[in-house]
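Here we show just some of the chains, and they stay where they sit in the whole.
Going by the order they are written in, the chains are A and B; count residues from 1 in each one.
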């Protein structure tokens, strides 16, 4: 499982090109400040392509994408994967139909995570855009976006995510002072979920600001 | 009325190109998050070109534009039109001089719709930009932008819109938690109305935020 031959190199090139193009767009929105954030796409039942830690996300090149197995170990690469790789691989391992994971640090995401760390979730309710999340057919629903306490110990975070996933379907979570993880079956769905989370968190913050003025 | 021959294919190509170019610009403003929003242009007295539901509005291609008749049925296309198509066709059917309809989900629009859902309208008053709306020659006027309750049942929404139109001329309305519909004689006028609504809603929200600080 640790040789480059264990995955399809063409699949890697395809996913790398897709990650580079999409991450550049997210970077232009200001969602990856100061080389933060990381992004991955499934290659097969045992491997994912993931961004190398510390690179400028607005200027990724093919060499900034590496392969990991679902234990988070580098495959066919001298790069050391980011500590947060575990938060990606736990989802690929658990769900066959997760194909792409996007972790960003927009200001809405970071501020919402700080503001709602106490209650431990942000409730999103009454928005048409709730229909952007897979499985929702109406705006007459609500979702609670979990906010986890931040930790530099990834197994602790991963265990909390697993406990949340045991309770039902979800498409993303916040980490306090940190940012958002969002995912989907493929890049298109993961981006749709990411954009919907960010837009709705931004609306919630704005409504909260305006509420005092009513 | 259900064959491709019933409309001018060159008119379709022209309108499709215009929709694609303009919608890309609106998307770059962040007004179409998470594949939301829809857009249409009149082809003739019985047909309109409209965006296919669920496509990424920043990357539309010709195949993402379909034709509907004014009952909202697909014409010469296997795509199923969006449920919201009815909110477009009711305007084309009712007004010969409506040539373009733009429905977007900017944050200003969504937040204003939530904040003013109670009173049922947003009053815009005292702005020079009120002259951007067809028929206004002075800033010494006011317009009330209606805010409709959201519903997944389009005939209900369409009936409410018709009732508002019975009361007098209007160039757009909000739906609670959802976004804005704006229209005009052609793309240029519809965009001018859309931009004026969004700008003035943004000003109103900002003034409201600042009012507490006075």
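Structure notes:
The criterion applied here is as follows: contacts are C-beta pairs under 8 Å (C-beta built on N, C-alpha and C of every residue); 3 or more make two chains touch, one makes a residue touch a chain.
All of these numbers come straight from a predicted model, not from anything done at the bench.
The copy number for the entire complex in this file, given 2 shown chains of one sequence, is 4.
Simple rule for what comes next: only the chains that are shown with their structure count from here on.
For the two copies, chain A and chain B, the CA superposition rotation is 90 degrees, given to the nearest 5. Chain A and chain B have Cα centroids separated by 32 Å.
Against chain B, the residues of chain A that register as touching in their complex are 126-129, 132, 137-140, 188, 192-193, 195-196, 198-199, 202-203, 206-207, 209-210, 212-214. Interface residues of chain B, counted against chain A in their complex, comprise 30, 33-36, 56, 105, 107, 110-111, 114-115, 150, 152, 175-179, 205, 208-209, 211-212.
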